[in-house]
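The complex appears here minus one protein chain, its other protein chains still in place.
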């Protein structure tokens, strides 16, 4: 066991970031801010925190931002920041708006020459996603998508193990993401998080499917290295007045012959943020649960279960590089999220990166296609190629 | 916490049992014998332990049975035992043969006036199952099916909680039964347990589906009180030479509007006997895992998770009646199994029984129909009413 | 993973046992009866179940014993059984009385030529214990002491690992046995289990110390192979009217230079039967908890934690020999207890035994000396050699 906290660079070298969205009442904006600040490699210097200029101004004040760099709209921010001297202006935007508001500012930011780190799902249609993917390619800019669960060290450990053949040929993949907070129609009471997530105009066609199902889908492919090739979905709204699914189940087939299932539900009462992944191969298996992120169980066909934890010498290099503390000092959700920002900043700075440092626009395109395919399959009640 | 072991009656009052199957090399026969002996309410006095008379004789000797009551065939046993004086002859048969050998001896035993306790699945076709159900009705005899997992106290606790509205309206049901022991084609090496389970002539059309999937299905309905009304199945043989599925997944709809999924797999490497059940309702949820059978997690919409364990004063009467030891003294698989034998013996003796004392022939019929429906759905790749 | 239940011999070869104590209202008598019956290698055929002849008769009837072999006193049983033909009479006695009633019947039984299996602690003074040890030696009979926790397979696995150097040189030993059932003075309400356990005339000088502390002490030495050489104890009665300790803590030094601690408490509210053992050496460590007996955690200085479970091919021979079921089919307290009876029966029959098949009279002597030494140390508030 090492007992040194990994040193963190920062300060004057920090990547200057402008945030789009994340004003008062938002959830994920605050997360992004804590994540970007953690290692000192990014610095929040500007923001268009709300589509309501007054709220943006108020949010900026709460955050202690320079008032001259708190903007009433993201269009203003992009335009005026671009006009600042190069050593002052933002270098990247962080987009933390509801799903329908990812595409436009991302396109504009790329065109204005800024790097982009964007929340998921990428967009609300695959056509928009593909357009954005094309724009990223043409821009040459860094684009990261915050499927933050890939930032957990033990997910990286699992990925390396599985992809290097450590559990043999992958045969079964079970992924679940269960929450309970939408079991009642709290959107009717104006709960802000619930409101946009259950409004197809802002969330896109998927409810639970888009909000958490895409995380599950991305994680399953990320860790296993296998790609879904065929699927059958079923969607349901347990709250009758809800316009999107609050529960989705999908049977999965993978290109290599593996099969599995995905469940994404927001009506599983008492479940908090129960994302879990299990993969079984011909020689072993792995199991991981987001609520205990520092534990990776590894099954062996001919031996006892192994229980790996970060910060130990036996952990692989990629996971080790995403760990700040010695073994037994739990890191959590924010640290995992911060690992994406750290890698994003290093990418912007052209520094050396670990393998697959963060999810990309291609993950985003695939995620939106997954939503659409599950929606279609559920409507048709039939297996569809993917 | 009470600290008294529940006293057990037995001895001369014990129900006299003849076993069919369970000779040398069998797994479940030994389990039945330990289970029936545990509380002294049943006594093994005769056996037709193998279709090979020599093996039956040898098995009887190992068990210390009276050689005159070890028979070369179950037909002989039924005939000769029926000829013994009433106070000597067996009162019931315990059928622990492979699946295809349940129907004939069960029919004959009922017709000969014996009670029957039989392993699952009931038969290999629903036509045979229905015929047997009819025979049970006409006979007036006790018939118990050893879906043994219903014998765990915490399963009973969950059942009472859920059925009495303790988690509100049931919305989601997830049941899984994962093993890994068939990931390799061990049937090719003559492993006895694997051989008959992967031979459709002996196991019926379902492999993992019949062997463990029926347990999962029965448990889900037993605890939730809801009935599957529609399903979509997918079956796979990961071992290419295997004639039955070693992996089955099913999406489920229930009559009350709930939905869920069932997974039954014997190729999940490193999984031992991982049967788990989770049910979520509008007000709470429950979670239970067979490998830690003495723990029932209960989720509440507005409160902290509760963790119930047997032997405590707060546990309901049915669960308490299935518990032998004070809290903290773990009971396991055999004790759960023995609870079915205890209730079976009490039923034979006409004593007072708890609610739903053991699974019945009706559970058996439903289980076989479930196998057939999943097979059909998987072939047609479509949802089917059930 | 094997999937065969271990076959069990029994029937006519079973060791015939007469029980002393264990009448209506007793706890441990029922446990012994279920344990001895489990594998068919012992058979309860006689009993002096209470010092009250009427209660003994009633108990015998409930158990279905032959009324002619239910005795009004253990003296009668020993005398009259000895007069029966050799092939009928009991071969061994099972002593399940309160602690003060172990010595006399054990002495008499040995002298009458019977084998003995006796509950713990052995006696209420070390002088009596030593006298009994001498009697065992002279008799040549089998004597087993039911420190039942040594019957758990994972305890045997830990023992083999630690004693064979698998964790290096042993340095730290922590053992705890925490219960909460005596937090209130339930003995004042006549609760039978509490009454004798808190009465020094029947329990001996140790309360929690004798009742559960001796289990903890014996387990620590059994698994580690190290012997306590010096100790400092502290005893307390949290219930002011209680005549014995309901809480004891002991600091321990071992002959090899290791150190550790023992806690035995019956006032830890909400703790059920929380016996746990942790041992750390120069190269690794082990941790085990009685309430999850099928899991042995093994720590490695240079590798991930291992999690061993019974029924798997990687488990050592001794543990495997104490396992009846395939992996994932939990065995519990009764099965562990039954392992002692199985080994006891095999010893009586002169069959081959595993290493250290059951705790012996020597363990019993050591346990009583431990009680006395802790009592003395607590009184003197000083370290004492042991």
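Going in written order, the chains are labelled A, B and C, and every chain counts its residues from 1.
Keep in mind that, in the parts below, a contact is a pair of C-beta atoms (placed from the backbone, for glycine too) under 8 Å apart; a residue touches a chain by one contact, two chains touch by 3 or more.
It should be emphasised that the depicted structure is a prediction, and the values quoted were computed from it without experimental measurement.
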Check your understanding: Among B:61, B:125, B:312 or B:382, which residue is in touch with the absent chain?
Key -> B:312
Revision key, fill the gap. Full-complex touch with the removed chain, picking from C:214, C:265 or C:312, is C:265
Review point. Taking the entire complex into account, which one of C:285, C:310, C:332 or C:357 touches the absent chain?
Key: C:285
Exercise for review: Kindly state which of the options A:25, A:113 or A:257 is in contact with the chain not pictured.
Suggested key: A:25
Revision key, fill the gap. Contacting the left-out chain: of A:82, A:243, A:283 or A:327, that is A:327
Study note, to complete from the structure: Across the whole complex, the chain not displayed is touched by chain A residues 1, 3-14, 24-31, 33-34, 37-40, 62-65, 179-181, 192-193, 271-274, 290-294, 309, 311-312, 324-335
Revision key, fill the gap. Those residues of chain B that touch the unshown chain are 297-298, 302-309, 312-314
Revision key, fill the gap. Those residues of chain C that touch the unshown chain are 167-168, 171-172, 174, 180, 183, 232, 234, 236, 238, 247, 249, 251, 259-261, 263, 265, 267-271, 278, 280-285, 299-301, 305, 381-383
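Heads up, the rule we're going with is that only the chains that are shown with their structure count from here on.
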Exercise for review: Tell me, please, which chain's centre (mean of its C-alpha atoms) is farthest from the centre of chain B?
Suggested key: A
Review point. Distance-wise, how many Å sit between the C-alpha centres of chain A and chain C, to the nearest whole number?
Key: 54
**Study point:** Whole-Å gap separating chain A and chain B, where each centre is the average of the chain's CA atoms
**Key:** 43
Practice item. Among the residues of chain C, pick out those that touch two or more other chains and give their numbers. Key: 309, 312
